[in-house]
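Every protein chain except one is present and positioned as in the full complex.
Order as written gives the chain letters A and B; numbering starts at 1 within each chain.
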Amino acid sequence: MPPTAADHTAFAAQALSRVRAHSPLVQCLTNSVVTGFTANVLLALGASPAMVDIPGEAGPFAEVASGVLVNLGTPHAEQRSAMVEAAQAAGSAGTAWVLDPVAVGALPVRTALARELLELRPTVVRGNASEIIALAGAGGGGRGVDASDGVEAAGEAARRVADATGGVVAVSGPVDLITDGTRTARIANGDPLLTRVTGGGCALGAVMAAYAAVDEDRFASTVAAVTAYTVAAELAAKQAAGPGSFAVAFLDALAALRESDIAERAAVS
Amino acid sequence: MPPTAADHTAFAAQALSRVRAHSPLVQCLTNSVVTGFTANVLLALGASPAMVDIPGEAGPFAEVASGVLVNLGTPHAEQRSAMVEAAQAAGSAGTAWVLDPVAVGALPVRTALARELLELRPTVVRGNASEIIALAGAGGGGRGVDASDGVEAAGEAARRVADATGGVVAVSGPVDLITDGTRTARIANGDPLLTRVTGGGCALGAVMAAYAAVDEDRFASTVAAVTAYTVAAELAAKQAAGPGSFAVAFLDALAALRESDIAERAAVS
Partner (left out) sequence: MPPTAADHTAFAAQALSRVRAHSPLVQCLTNSVVTGFTANVLLALGASPAMVDIPGEAGPFAEVASGVLVNLGTPHAEQRSAMVEAAQAAGSAGTAWVLDPVAVGALPVRTALARELLELRPTVVRGNASEIIALAGAGGGGRGVDASDGVEAAGEAARRVADATGGVVAVSGPVDLITDGTRTARIANGDPLLTRVTGGGCALGAVMAAYAAVDEDRFASTVAAVTAYTVAAELAAKQAAGPGSFAVAFLDALAALRESDIAERAAVS
């Protein structure tokens, strides 16, 4: 019998404690806009960030890190080399790694890089609907970016990417969709304020890497990561007067998050 | 009959709604210190930031962006190439672009770059008095940097730069001065706390790009951008216990800003 929504919720609640107990070391090769926020999100949650993103160090570090995030937001030449190095080393070492193909399809340099990285079979791919659709096109031929596509419209593309990588794909939006090609979950938590803070999506990729580091079932760990993150966003929104105070309250909420918050609020289906 | 201060105030109030309605996509090639704050300012205001700053992507993106910011705060080699590429593409496509020549005159690499970019005729140039004076010297020969110069002392230099570019020049300070070479406006809003937060000036350049994207009259749009920004700073200062809480309150104030706040508080002359 496949796991029910209640099973996922229980797993998500317990996974939070596992992340805090293990404090996974998450290597982030990410864009220059969100480095600080991403590190603060990981620290608030109880994980350990390390932004090791230069050639010659990125690979060796990926072998010892608990998890790796590769985010293509501002892919300068040196960082691109480091990303390939880290992804290859993570693959060889069996380290979970997350690919966030920011704006893939719309811009040529990162689109070529995303295609190269996809071949290295990321453990998890996280993007919005347009990015996942573009990625499926890049991998399977054809369809370009359509910024107006909703999460559900990306479901088929997500499954195609998951089939190609053998991993998990998460589509972010008002309702998040997560699939491993076979199983699919939807999470209806979150708050629009999360889209008014830069790095709201990018930092989630880092959290997915932290969760993937402490559980072998990466479909369940990705559902758990999104659930914790979006439940914390709901709790923060209640304290916030706008996007500035929301970002502050969100870090406080991640640090204060309890298993019971997840059990009570999770809207997983 | 030229527009009066009341006309500028009314325009500034309405321009805020236009920015929110259009949510202009603002491409930022900016310094590594302020990327996150700049993106958060744009998001709070209702615009969409995109930090596309690598060669091969910066040009194509500038053709489709609503506005572009080129800020010389930390001009690494790869970013310098991307800046020239973006400015050229913006010029060809008719995309409004803002040049913020941070510390020009005092440092050789960015001074040479600023001179090159000035030839590409930025829609708006934003700087403090010393930077605008240095820029006028670079363009027209002669006068160097003098960090002790006030905004009014830079008025003549600002007009010279505006004449050279055919665009608008904004001099930031306790009272902001904006000129297109013919018209000149002064805005006496703001709060000293804005100078105690890194990126207080840099993010204003991005806001000018957002405003320039939604109005053809770039003198009026720049006045409107400065007015909204500095009125929000006044409202935030009332909530703040220091520079940390000011930065948070400022983002909240930008998101909550109403046309009536601008109409009531604007000190344009």
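FYI, contacts are C-beta pairs under 8 Å (C-beta built on N, C-alpha and C of every residue); 3 or more make two chains touch, one makes a residue touch a chain.
As the structure is a computational prediction, the values presented were derived from the model and not from experiment.
Asks: Of the residues A:Thr9, A:Ser32 or A:Thr165, I need the one that contacts the missing chain.
Replies: Counting the whole complex, the residue in contact with the absent chain is A:Ser32.
Asks: Among A:Val19, A:Leu107 or A:Leu251, single out the residue that touches the unshown chain.
Replies: Checking each option in A:Val19, A:Leu107 or A:Leu251, the one touching the absent chain turns out to be A:Leu251.
Asks: In the complete assembly, which of A:Ile54, A:Ala112 or A:Ala241 touches the absent chain?
Replies: A:Ile54
Asks: Among B:Thr9, B:Asn31, B:Asn71 or B:Thr95, which one is in touch with the chain left out?
Replies: Final answer for the missing-chain contact: B:Asn31.
Asks: Touching the hidden chain in the full complex, which residues of subunit A are there? Just list them.
Replies: On the side of subunit A, residues 32, 35-36, 39-40, 43-44, 49-54, 56-57, 60-61, 78, 247-256 touch the unshown chain.
Asks: Touching the hidden chain in the full complex, which residues of subunit B are there? Just list them.
Replies: Considering the whole complex, subunit B reaches the absent chain at 31-37, 73-77, 103, 107-110, 195-199, 241-245, 247-248.
Just so it is clear, only the chains that are shown with their structure count from here on.
Asks: Please work out the Cα centroid separation of subunit A and subunit B, and write it as a whole number of Å.
Replies: Their C-alpha centroids are separated by 34 Å.
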